[in-house]
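Missing here is one protein chain; the remaining ones are kept as they sit in the complex.
For chain A:
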Amino acid sequence: MESEQLYHRGYCRNSYNSIASASSDEELLDGAGVIMDFHTTEDDNLLDGDAASPGSNYAMSNGGGAASSTTHLLDFLEEPIPGVGTYDDFHTIDWVREKCKDRERHRKVNSKKKESAWEFTKSLYDAWSGWLVVTLTGLASGALAGLIDIAADWMNDLKEGVCLSAMWFNHEQCCWTSNETTFAERDKCPQWKSWAELILGQAEGPGSYIMNYFMYIYWALSFAFLAVCLVKVFAPYACGSGIPEIKTILSGFIIRGYLGKWTLMIKTITLVLAVASGLSLGKEGPLVHVACCCGNIFSYLFPKYSKNEAKKREVLSAASAAGVSVAFGAPIGGVLFSLEEVSYYFPLKTLWRSFFAALVAAFVLRSINPFGNSRLVLFYVEYHTPWYLFELIPFILLGVFGGLWGAFFIRANIAWCRRRKSTRFGKYPVLEVILVAAITAVVAFPNPYTRQNTSELIKELFTDCGPLETSQLCKYRSQMNGSKAFTDDPNQPAEPGVYSAMWQLCLALIFKIIMTIFTFGLKVPSGLFIPSMAIGAIAGRIVGIAVEQLAYYHHDWFLFKEWCEVGADCITPGLYAMVGAAACLGGVTRMTVSLVVIVFELTGGLEYIVPLMAAVMTSKWVGDAFGREGIYEAHIRLNGYPFLDAKEEFTHTTLAREVMRPRRNDPPLAVLTQDDLTVEELQSVINETSYNGFPVIVSKESQRLVGFALRRDITIAIENARRKQEGILLNSRVYFTQHAPSLPADSPRPLKLRSILDMSPFTVTDHTPMEIVVDIFRKLGLRQCLVTHNGIVLGIITKKNILEHLEELKQHTEPLATSWYYHKKRHPPSHGANGKPRSRVHHVQLIRSFQDGWGRGGEGSDEEDEEEEVVCLLNGSNL
């Protein structure tokens, strides 16, 4: 984004002028005077600095405000420049660099520990900050989940009516103490008024039905409208489920503001509205996003995490575990979800912290007790009935259904989202939300299974038919004549109540399938877990009742004969619903272990692991047969995020040379030389190219690699020098070496940029197989890698080059929409702002033969005194 705008040529010219005008001739003279001092004292100072503890730079960081004396000037030369080592929006972080930075910081804190009590306290704080931040994250995400649960329940019931005695109670809470004792009146209490009762004064009849219908649609539409408006005005990043983006962020991508305060607030508020509006969406996925926002916000309290993007991602991993933990009441499932689905880098330390955060979050939610059932989720169930081996066949069939549904859903939803992305249709997000909400509300109201909250529907489907159930699903014949003594037997012939329930369930299934495809991807917070589970639960319940009836009518079949005697309780339709829910969720997300554990924690029974595993694995296999990626990977690919999936294997035989930039017909690689560029030349290189980093070589003649400097760091350093160091002019020499180059006496003071030079860039030779390069990128989380031949820089491979390459190789499968790294100008336009072709005189023109892999042989002995220097990655960048 930002980088797209970096290339408004017209403005680049302005920045030149501003830099040029800032330094006048007087300063030149002053500057020249300073240079002399500079030359004489710099080396000593440097040696001192190196000899002293590595923390010496750190202490100076608040120094150089007023550069009046020479010593001050020297101080801030070594002082870290603010902003260096940070990243631009929509850029990829360099994990290796971040980890190095953290180790350096850790060493500094440790070495200063013994200096004073205060430093010791600081080191303790630093050591504990990891646990503190996950504790705070757990507390906050538990509290927010409680808020969302309570508010969503209340708002959902607001569509039907209102509690007159206490406005803030939902239907269930409103009738908490009422004395309606008979089954017929159990849901009617005088305090709770439906809208028809309030407006028309009558509770029954077609008039009140129409009134309720109208109010239902009215509330649904207004909730949806409010939600999409709030999202659009305050925090557009709050829409969607957030899991694809969090996956990308955790893999090392920067999306500024995605985990910010406003996103958190708007996501929390609008999630309630979106769930209450009756759209076919759930709150589980967005809860992960909410928890990650909490993690990100709390990490700002701790310098260890706020200033290091890699460390911050450890907190985010823990936060996503806390999010799933509160969403499903499954702390272990949450940790496994974080490990299996979202995290990219998951060391053991993060595992423990994730578990801790998940437990804290679950505990907080449990003490809030949002549903009044002392459970974390509405659809918690407990079964005690055993299952039989024969039942594996329907379970596996459910798995097949789940896999088919998953594959179909991914295809259809991605096709729809691509349409939204690429055509004019996507220009009307508010209208689209309103339309979908209206259709959902109009169709959902007549069917009792779609009218109610999806979580409640799942609960009803999961719950086994006991003698106390009043739902339509349990209207078996025997229960109608209450005089019978043995009413406990659920294996009864179905009666019209159940048949009509079956019809309604079938219609609800079709409705849910269609609406979910169009709902996921709307510009409101929308999760996928609950609708998927609902679809699976409906299908599972239908299958369960079918098997039950089969067993009842054919109990003399050899299959049923052995274990299903007449009157025995042998089939549990609720269990089928649960297995179906797991299978559908597995088909959509392609999770396995974490899903089974989540469902296992929902039921609290170990004995159903085998059916669940069978169904989930089957659904994964069936789904994988149609397309290997889950919905989140599909969305990542649709949006073209730079996400390098660790699950995919790279099996092609290309070499690094074929993937690196520049390609054969491209202009040569833009490189910087270590000591013979001027500030002006450097600026023109930066303004005329769009690359995010430049290799630094010894000289045009030798072309040996010295290091790598990032574009952002260079711009910040130049701007910083321009402000704070006197005597830096456009024709000042820029050098990356330890010692300033020898200059003519009348030249302006040189600018030392060694502190921003990455002296240990990752390099591979041009004949390295891509298999290895991809592995290096995945495992180390590199941002870029230089390609060398005999120590000479040939080109560069970035993460995005690799993704493009993978995409190219994948072309024969299905071409996706151009991802955004195609939109970005990788190759700078060949024309400057004034329309003239750009000159490239400042770039080293690499000889073509290098790129073809022909070495130029012994390149001379220009090594200088590089070897004796202490190679210190990013020295002095404490930020």
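Definition applied: a residue touches a chain if its C-beta (ideal position, glycine included) is under 8 Å from a C-beta of that chain, and two chains touch if they have at least 3 such contacts; residues count from 1.
Basically, contacts and distances are computed from a predicted model.
A chain of this complex does not appear here, and its UniProt-recorded name among "Non-structural maintenance of chromosomes element 1 homolog", "TMEM9 domain family, member B", "Two-component response regulator" or "ferroxidase" is "TMEM9 domain family, member B".
Touching the missing chain, out of A:Ala196, A:Leu264, A:Ala319 or A:Val364, is residue A:Val364.
Of A:Lys421, A:His555, A:Arg628 or A:His739, it is A:Lys421 that touches the chain left out of the display.
Checked against the full complex, the candidates A:Gly130, A:Gly146 or A:Gly161 give a single residue touching the omitted chain, namely A:Gly146.
When the missing chain is restored to the complex, the residue among A:Gly207, A:Pro347, A:Gly372 or A:Pro446 that touches it is A:Gly372. Interface with the hidden chain, as seen from chain A, comprises residues 1-2, 5-6, 8, 11-12, 14-15, 18-19, 82-83, 86, 88, 139-140, 143, 146-147, 150-151, 154, 166-169, 173, 176-183, 186, 226, 229-230, 232-237, 239-240, 245, 255-257, 262, 265-266, 269, 272-273, 364, 367-369, 372-374, 417, 420-422, 426-427, 429, 466-468, 482-483, 487-488, 521, 523, 638-641, 683, 686-687, 711-712, 715-716, 718-720, 723, 820, 823.
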